[in-house]
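For this view, one protein chain was removed and the others were kept in their places.
Then we have subunit A:
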Amino acid sequence: MTLLEGKIGESYKVEDLTLNGMTQIRLEALGLTKGTTIKVLNNKKSGSVIFMVRGTRLAIGKKIAASIVIEGV
C-alpha cells in the first residue's frame, strides 16, 4: 500500500520510494529512508498527509504520498 491509504494514528514502515529525482533525495535527506518507521498524523481526502518521521512532522501532497510504499508494523 502507499501512504495515501495510511490511517491516522497508525505507524508504518517505509518499504520503498518510487519518486526518483530531486524530491526523492530531499525526502531521504529529511530522514525518510527505506526501513524507517513513520506515524500518520493526518490524512485528508485531497491526498495531503501529515506524518512523523524521526521526530519531525512533514506535510506532503498527494503526488508524494502516492509514491511512498508502506507496510503496517
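Miscellaneous remarks
Just so it is clear, a contact is a pair of C-beta atoms (placed from the backbone, for glycine too) under 8 Å apart; a residue touches a chain by one contact, two chains touch by 3 or more; residues count from 1.
As a working rule, contacts and distances are computed from a predicted model.
One chain of the assembly is not displayed; among "histidine kinase", "Ferrous iron transport protein B", "ABC transporter domain-containing protein" or "Chemotaxis protein CheW", its UniProt protein name is "Ferrous iron transport protein B".
Seen from subunit A, the chain kept out of the figure touches residues 22-31, 33-34, 36, 41-42, 44-48, 50, 53-64.
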